[in-house]
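The complex appears here without one of its protein chains, the remainder shown in place.
Per-chain numbering from 1; labels A and B assigned in written order.
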Amino acid sequence: MSKAKISVSNLKLWYGNNEALHGIDVEFQAKKVTALIGPSGCGKSTLLRCLNRMNDRIVGCRVDGNVLLDGNDIYAPDVDVVELRTNVGMVFQKPNPFPKSIYENIVYAPQIHGMVDKTGMDELVETSLRKASIWDEVKDKLHEPGTALSGGQQQRLCIARTIAVKPDVILMDEPCSALDPIATAKIEELIDELKSEYTIIMVTHNMQQAARVSDHTAFFYMGDLIEFGNTSDIFTKPQQQQTEDYITGRFG
Amino acid sequence: MSSPSNLKRRYRADKRFKLYGIAAIAFSLCFLTFFFVDIIGKAIPAFEQAYIQVPVTYNEALKSNYNKAIPKAYRRLVSKAFLRTLPQKLEAHPELLGTTQPEWALANHRVDQFLKQHEGHGLKKKYRSKVEQLYQEDKIEFRFNANFFSRGDSKMAENAGVLAAVMGSVLVLLITILVAVPIGVMTAIYLEEFAPDNKFTQAIEVNINNLAAIPSILYGLLGLAIFINVMGVPRSSALAGGLTLALMTLPVIIISTRAALRSVPQSIRDAAYGLGASNLQVVMHHVLPLAFPGILTGSIIGLAQAMGETAPLLIVGMMAYIPEAPSSILNAATVLPAQVYTWSSESMRAFEERTAAGILVLLVVLLSLNALAVYLRKRFEVRW
Partner (left out) sequence: MMTTADVFTWFISAIASLSIIAFVYARFTAIKIEQQEGRLHSRPNFFGWYAVSRLCVPTLGLAFLYSIFHMAGLINSNLLLFCVSFGAGFIYLFLGLKHLHKDFRARQAVEKVSRRLFFLAALISIFTTLGIVFSVLFEAFRFFTIVPLWDFLTGTSWNPDTAFLIGAGRDEGGAVPEFGSLPIFAGTFMITIIAMLVAVPVGLFAAIYMSEYASHRVRNMLKPTLEILAGIPTVVYGFFAAITISPLVVHAAEAFGLQADFTNALAPGLIMGIMIIPFISSLSDDVIRAVPQPLRDGSLALGTTHAETIKNVVLPAAFPGIVAAFLLAVSRAIGETMIVVMAAGLRPNLTANPLEGVTTVTVKIVEALTGDQEFDSAFTLAAFALGLVLLIITLVLNIGSTIVVRKFTQRYE
């Protein structure tokens, strides 16, 4: 196995007094797709949100343990979350483009981070949209509102927007759950292309999707990591009974 | 089982219940109609004003005593407001000296009220037939009362207008906007976007709700005790009034701004945070622009409220006699509602119609402001 991009050790998390993660140890490999699966409420989103500290904003949320990104603790006191989040981008369950033009959606983050000057912006918009395989569909309406696109297009716009910041890691929380099968297929194709450049960690409830797109799979249950391994292994010869029960749909 | 007659009775009771509701609505609407008809009916005569044709003799005597310019018979009919301009006019046009010109002069309020057939006009009996005769001869005519909009308050009812009060209102509201809107919006942003969820924050929230319920007159006491007595802001000044109203409007703006901020969906904030925007950037770049229409609407409604407010302004002294528009925020000023109040306590009959006309101006402005707020809300309403 190659070196871990993100390594999580003994991560515990509380929402108030409710312990949502009970000491998670897991390593996410660089330039690979890792799928997080598990029944609803088991803490997949919670773990994902730990990785770019989106949990900071939740009142009463407390984290214990280590999350190392390239060997640096992201919960160290001198870490700037803004910098962290430019390195670890996030795509959400529901497409959430800003109610601005497609163009502005893309250039917003690079602009506030001072990554481009005026001249580089058109190019950045084009490359980001191309990478997210949506360029051909929107190239003639870059200045129309992003919210006027279809759901699947909006989600790809959100991915393009994330790519524009040039992160190393992209977190995706059920990116296809609000989309129809065709749009889903497009996103899956896209994920497959993106993994040559980015480390991708995605939450999904769709077993086929996990089997199709991911290299590694982590199965969670009630705030614990039950099993982690190569996707092919997990789906063909799971080590744990719970994992087997879950992927064969025997409990839910 | 209930018998049919019982059922019938129950249905009748049901009908009656609905009828009470309709009656309540009808009562309110009837009152509203009656109210507007009454006010408009009282106000309309004020928009016409009697003018009287008098022979004006420009002579030396006029310079020291302007009464001498017109024949004695007219002196009780013409407004002093007209006569006192004559010496200046003569100075500006010396060529008039020694001539007698027929001129249209502002009639005084007694003549005006008498011809409008209002009770209590106060025109002496001996003048009445003369006035009627002049009116028959078209030597007295009614014209649109432009003075009402171009003059300030006056002791002479026929010369009193709303301009000074309107300018005062504008000045006071300007101060109110400049103070209340930034502070209110910032407070709302703090509470919605930055504040930690602790006892202190809750205390601020409870406190704001209480502030919204405190009677306006107590804000007047605050303004008097703090702004005037402690801080030394001049009494009756637009600054004192504006600051007092600003504090009064603050809770309205805070509450509506918070509602507007809350209506911006969390997913937008998530998206921006996910891209590495900081707290402040999320608020400034995304939340605030999206909440802007709501904030605007709330602020307009708050200002409309402040604009109609009188009680706290009386307490900080804004009921002085102000014939001229204030030239600075430290000068004594009056506002439209306060002007309505002072006119309403005048005993002259002519002031009653002016009071109603002032009210009409106030109501038109307020209704337009509220209509604007409704329009903006409809126009920019975003459904998520």
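Going forward, contacts are C-beta pairs under 8 Å (C-beta built on N, C-alpha and C of every residue); 3 or more make two chains touch, one makes a residue touch a chain.
Fair warning: this is a prediction, and the values are worked out from it, not measured in the lab.
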One chain isn't displayed here. Which of the visible ones does it touch?
A, B
Among the options B:Ala69, B:Ile315, B:Ala332 or B:Ala350, the absent chain makes contact with B:Ile315
Residue among B:Leu115, B:Leu224 or B:Ala272 touching the omitted chain
B:Leu224
Options B:Phe144, B:Phe194, B:Tyr321 or B:Phe380, residue touching the unrepresented chain:
B:Phe194
Among B:Pro45, B:Gly152, B:Gly168 or B:Pro251, which residue is in touch with the absent chain?
B:Pro251
Just name the one of B:Asn65, B:Gln101 or B:Ser328 that touches the chain not displayed here.
B:Ser328
Contact residues on chain B toward the hidden chain run 10-11, 13-14, 16-18, 20-25, 27-29, 31-32, 35, 38-39, 42, 182-183, 186-187, 189-191, 194-195, 203-204, 206-211, 213-222, 224-226, 229-232, 247, 250-251, 254, 278-280, 304-305, 307-311, 314-315, 317, 319, 328-330, 337-338, 340-341, 344-345, 352, 355-356, 359, 362-363, 366-367, 370, 374
Footprint of the hidden chain on chain A, which residues?
80, 82, 112-114
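One rule holds in what follows: only the chains that are shown with their structure count from here on.
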Inter-centroid spacing, chain B versus chain A (mean Cα positions, whole Å):
57
Chain A contacts chain B in the complex at 52, 54, 57, 59-60, 82-86, 89-92, 94, 96-99, 108-109, 112-113, 158, 161-162, 165
Residue set of chain B touching chain A in the complex reads 196-197, 265, 267-268, 270-278, 281, 285-286, 290, 382
